[in-house]
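With one protein chain held back, the other chains of the complex are shown just where they sit.
For subunit A:
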Amino acid sequence: MPYLPSRLHGEDGYEISIPDADAVRITKLFLAHDDCEPAGLGARDSLRLEAGLCLYGNDIDQSTSPIEASLAWAIQKRRKEEGGFPGAARIQKELAEGAAKKLVGIKPSGRAPARQHVEIQCAEGNTIGEITSGCFGPTVGGPVAMGYVSAGHGEPGEQVKLIIRGKAHDAEIVALPFVTQNYKR
């Protein structure tokens, strides 16, 4: 059975490929083990968000750049300098001049989870961005979120407001991750 070590969600794990016909039988065999519990998409989503990892379709898509998403580390140094790849012009420009917005961690102060598309306002009440992922973080013990804020905002410690169902809730920009990764390298 082929398997690959995976840190897709910020913890140690394995991805297993199972032939269609055997998927149910093998899954049941796993679940019969005392140490094995099922975990669905919701659990995986809170895990990766606490680890500060982007989800394609939520936090990044065809319109966002890796510089906006704070993923510059994923681009080789030589590539950053020489370019010569799709999108190089935009990426090199943003590296030199800064991006128009950036992805940051956001910690709501209260208990209300701030989910995707919640508006982010600065302390003065102007709109500065939008939440792209948000949920209750079980390890943190409270709501966690990430979203884009416009240039000039987004330093850890900045106080912001989140507009949830028409009401402003206090929140703070924080450094990612929410939970330090503890997988084996």
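The rule we apply is simple: a contact is a pair of C-beta atoms (placed from the backbone, for glycine too) under 8 Å apart; a residue touches a chain by one contact, two chains touch by 3 or more; residues count from 1.
Throughout what follows, contacts and distances are computed from a predicted model.
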Per UniProt record, name of the chain withheld from view ["Xanthine dehydrogenase family protein molybdopterin-binding subunit", "YdbS-like PH domain-containing protein", "Glycine cleavage system H protein" or "Cytochrome c-type biogenesis protein DsbD, protein-disulfide reductase"]: "Glycine cleavage system H protein"
Touch criterion as defined above, residue of A:Pro5, A:Gly83, A:Gly98 or A:Pro138 at the omitted chain: A:Pro138
Contact with the hidden chain (one of A:Gly10, A:Gly52, A:Pro66 or A:Pro113): A:Pro113
From A:Gly42, A:Gly83, A:Gly98 or A:Pro156, residue that would touch the chain that is not displayed: A:Gly42
Touching residues (missing chain, whole complex) on subunit A: 42, 46, 111-113, 115, 135-136, 138, 143, 165
